[in-house]
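One protein chain omitted, others in place.
So that you can tell them apart, the chains are marked A, B and C in the order they are listed, and the count of residues begins at 1 in each.
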């Protein structure tokens, strides 16, 4: 299955979006974010971008201090779910585009593990869509974070 | 008045934040945004960043197509107002930090003219604070945008 | 006593200048009358008034030299 793909017209003449690959190995570099922003400068119908970044916290827990999170996912299912979320959000908000990136594997504290990026002509749609996408993907995507402590113990991250 | 300054202890022993300079000449480069993100990697109590970016739209208007916006401001008053907004937002939300940057002068369509960046331990405070800051600064800061058309006519931007 | 007046945004299209100094004016109502005589189109323009960087409502007396800013609707962001 081709992964990082946009729209396609199927045999019924209807537009069909294939799930995009949202996962990348390791932390999301700040330069990846700026390149993503820069790419939108040719889209001059956009008036507002909303970005959410998840950063790994060095939480102090009863098992020690978190030094990193190791992310795993049921990737195929996550892509199907993310595709549904994307369709819902595009149906609900007048967005120009949406990009979602999530780390797999090892991400150290202070590094970025989630990047959600929505754009629209006017600010409200971008901001509301970004917030709703973040809430939904945290609740619905089969992804798990294993918190690795400084003493090399581990515990499983719990989302609130 | 020293401008880009953080906290200071006054003679009553109370913390006192001086207004920060929010203005910069011309568009806000994407690399400025990534450098700002990167600086937060040492703040490992942060779990979420929320970013809003305003981008100049190439609107088709009855006077022509917008090719750029030229921003002017009553800078001293804007800094005092922004300082009050900042104090309100910090009192209302458990933020780790907030950064606001606004362009002055010429910004071409497709370029970034506003950058609002909030960070907190948990995502909700960062997202809500970012949205509220954007709404308030658009309503309260004495800044004006002069839309320059492709035919070099101009009209004054109106915020909704 | 002198009043330093600043014009911003679309008001500068009317006044052709960003700054003006006037003398012997003691309150904002009189100031507005004077300015509307100098620049008749100002009377139809929408603006708020700030005295020494604080927005004011109604007529205000000047206490010593003052800076008055005429602020059309904001359009930052």
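Heads up, the rule we're going with is that contacts are C-beta pairs under 8 Å (C-beta built on N, C-alpha and C of every residue); 3 or more make two chains touch, one makes a residue touch a chain.
All values derive from a computational prediction rather than experimental measurement.
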Open item on the list: List the neighbours, among the chains on screen, of the chain that has been left out.
Closed with: A
Task: Identified contact with the non-displayed chain, of A:32, A:90 or A:144 - done: A:144
Task: Contact footprint on subunit A, counting only the chain that is left out - done: 54, 71-74, 76-77, 80, 102, 113-114, 134, 137-146, 156-159
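In this section, only the chains that are shown with their structure count from here on.
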TODO: Give, as an integer number of Å, the spacing between the C-alpha centres of subunit B and subunit A.
DONE: 24
Task: Euclidean distance of C-alpha centroids - subunit B vs subunit C, Å - done: 26
- [ ] Mark out which residues of subunit A touch at least two other chains, giving numbers and ranges.
- [x] 123
- [ ] List, in ascending order, every residue of subunit C touching at least 2 other chains.
- [x] 77
